[in-house]
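Chains shown are a subset, placed as in the full complex.
By written order: A and B. Residues from 1 in each chain.
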């Protein structure tokens, strides 16, 4: 009997199927320190217990993207080991902070299936939930991937395409109950710009750049227990390149966005996202953001801001996303649409 | 007076001598996070407090090889700074888990000496013990190295070759008192294969590969406070290459072996090991295992499995270890023989 995990193929998924993903993980200050070494992360709420306490929280939570990557990484062996493409995200919400000492696990429900017309692959939609040690949801999101078929003769499933929201409605965003930005310290946070200072359509060039190294993206990707061969094995692809985990680019861009969005403290919603072009070691990643929407939240001093976060490599320009053909420009690495909480 | 440590030479060792190694170290969740970033480590017992609690432990211990590397690293300045070759391991046992907050130190007793016939070097056998802050043994093992003489005229010691077991007897393995696999969660552990599913002689190809970077092996080797120049200084060897610490390859191979041996949770015995060929940055490391033996332990639901773990670089094939000349194939990096605990 073969003992290794070959991953699931398209015909292995069934609508309504719930997959419990393996290897729960307890996170600590070690994961935070590594996150802050791997990315230029500086949002004060996640850096300082004292700052977080000033915002009503008992201590600094782990960075919201640590939660995302940890939950996501667990799904890889079951969802994307045989994926041809990572197609999209939708309806992502952060439900509660993750604290040092929490243990995270993940499960995914298959909510959509569509075999491709060529009969060799299909699209699988899953709603993934991250749970903590008491079974509370810390995060959930929908993701869809194109997966190969193992047996080309396997019958096509009934097509079921989920009806996904274009964006999480502001009313559905979860603000941690105790959170208050009434006494927010803009000086310690690093920038004076508040929610009211951002205008719809405004584009912010985050200026800074990071040239990516192989060791860094592999350290990060392993830390999230993401096992996809393509990230680690230089002999796996014909061109001898290791493809950088898309989440590494997300964290890099989000951290770079501090410069101009230092007060976009907590990510609470993931509306959509595309890994537009592959990223490789040696690329210098920069980022820009566009303000897509704004909403109030009811929590004291807390506004929500919807942002498009774009990561680019050399040649990318702030505001330049797609060509006349409607396709992403070749310099664009990431186009992410998310909600963050910001002081009013 | 010269203040730096020149290391010990062959004539500096005496039978029965006990060497207390310097620089005790307190380990924390930081070391665990780094271990999980440096290696694709996913064994659930070491990843999740909740999973470990389900196995009767108070929390997840630090990975068994963190204990090994920490204990081993301390011996380097006294044992192997002038070593020509790291010849073997035997009779290794893990006596108790290491927890975050524990402080580890090491001591070694010289248990064998044999000058080489050329008179320029000799073999030193030591039994090394790792101790925690209360003086309890956490780990012990025998290791032997070939060490240069400083003074070629120094008299040869009486030859004393220790009588070492070919393998730790199953009855001598130490199972943590509270450990129980009666309620083991195979889903969260990642694989359904239990002790009874593995057959003697079975060979498992672990499939995945990792291309090694200079920054990674140096981070790891420093973390264990291993100071051998050859790992860090590219100007030390004539070929300008940094030799990768053999323990880095051990941890890499062990972590890769998750894919097929996810339930070989705890390493409890080290029967032997050879660093067959040097590993350098740029090598893509893969691994395979062979089932050498099995035994019951008396602990609830806990079996022991003896495994040969082989790390190879490009060209290595599962099951291919030595050539017709009885020597290791040039692609073989590591041949390790160990006992692990696995659910029955």
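Convention: contacts are C-beta pairs under 8 Å (C-beta built on N, C-alpha and C of every residue); 3 or more make two chains touch, one makes a residue touch a chain.
These figures come from a predicted structure and were not determined experimentally.
Participant: List the number of copies present in the full complex, noting that all chains share one sequence and 2 are shown.
Facilitator: Whole-complex copy count for this file comes out at 3.
What we mean here is this: only the chains that are shown with their structure count from here on.
Participant: Once you find the CA centre of subunit A and the CA centre of subunit B, what distance in Å lies between them?
Facilitator: 36
Participant: Sort out for me which residues of subunit A touch subunit B in the complex.
Facilitator: Subunit A reaches subunit B through residues 1, 3-5, 20, 22-31, 33-34, 77, 100-101, 103, 105, 133, 213-216, 218-220, 222-223, 225, 227, 229, 232-236, 242.
Participant: Taking the touch rule as given, give the residues of subunit B at its contact with subunit A in the complex, in rising order.
Facilitator: Per the stated touch rule, the residues are 28-34, 36-40, 42, 44, 47-51, 59-60, 100, 187-191, 193, 197, 204-211, 213-216, 219, 259-262, 284, 314.
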